[in-house]
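Note that one protein chain of the assembly has been removed; the remaining protein chains are unaltered in position.
Presenting subunit A:
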Amino acid sequence: MSAIVPETQTRVLNLVQAVNEALDLALERDPRVLLFGEDVGRMGGVFRASDGLQAKYGEHRVFDTPLAESGIVGYGIGLALAGMRPVAEIQFAGFLYPALDQILSHLGRYRHRTRGRYSIPMVIRAPYGGGVHTPEQHADSPEAVLCHVPGVKVVIPSSPERAKGLLLSAIEDPDPVFFLEAIKLYRGVKAEVPQGYYTLPLGKARIVREGEAASLFCYGGMVEVCQKAAEVAAREGVELEVVDLESLTPLDTETIVGSVQKTGRAVVVYEAMRTGGFGAEVAARIAEEAIDFLQAPILRVAGWDAPYPPFSAVEHYYRPDAKRVLEAVRKVLRH
């Protein structure tokens, strides 16, 4: 599936190390690439995504900004307008909100409102999602908000190998890209990652497990949850197909529809609040393009309609797990 993965040696990395490696390679390859945000420089980021990079590339390329998200995004837009390749970090996705004016009013609109005279080749990375007992407002999943902004791409990797190649593509991309990294996966997954520079195409979903019984559509931190559900189902002889959407905008409708044509059943899994979430978009595409193939209603498994709970004793009741995914699978199979 991966596009330009060269025959090369691999090493085992976790997701945050893979992100760090991608940032390192991008800084090395393109002098226009700049890395900045809160605690990104000296400390290397609260999750260590930029660990060691300021020491390696200097304070003019990897730096701490004042504590101001609107400032960070606006500053990046300005850099990008004048030919740089800014890669900004927002410390947690839940702290993107002060920057929403810059994002909604400018980030995705600039190319259009200057008819191509200007573009914003900027990447905004942010850790998102729950599952690791973070404090209040540190576990938001605002991807649907971002997908509703015209002119921006939204990418969410689910493994170290994918994260590295997708982030490099995002940095090369001529338009603004949000790159959301599941906090749960930062140290929670380790995998072989090819060495050296490689890119993976944006806008492509990938089938991470083939099956005939029903399709599970997911992304980011929910991919491992769906894979686990699929393993359990397989023990009962039910083969589920797991589709990692990876890129939410642009969305690979073709792969989604192809999978539904094969299985006739769809469950969409995401950890953001259910109402108005990205799963609704996936369900709508399936309804629009594959309704004749459906043998059951499309179901969503998502966070409840409430803020993500910081109450660590109960937070796992909010975030979808394999059990809830399998409940939905049973429902669609009963049809």
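Rule of thumb we're sticking to: a residue touches a chain if its C-beta (ideal position, glycine included) is under 8 Å from a C-beta of that chain, and two chains touch if they have at least 3 such contacts; residues count from 1.
Keep this in mind: contacts and distances are computed from a predicted model.
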Answer for the undisplayed chain, UniProt naming, from "FprA family A-type flavoprotein", "ATP synthase subunit c", "Pyruvate dehydrogenase E1 component subunit alpha" or "ABC transporter permease", is "Pyruvate dehydrogenase E1 component subunit alpha"
Full-complex touch with the removed chain, picking from A:Gly71, A:Gly151, A:Pro201 or A:Gly258, is A:Gly71
Where A:Pro135, A:Pro174 or A:Gly237 are the choices, the one touching the absent chain is A:Pro135
The listed residue (A:Arg11, A:Arg29 or A:Arg42) that touches the chain absent from the view is A:Arg42
Across the whole complex, the chain not displayed is touched by subunit A residues 38-39, 42-44, 46, 64, 66-71, 94-95, 97-98, 133-138, 274-275, 304-307, 309-314, 317-318, 323
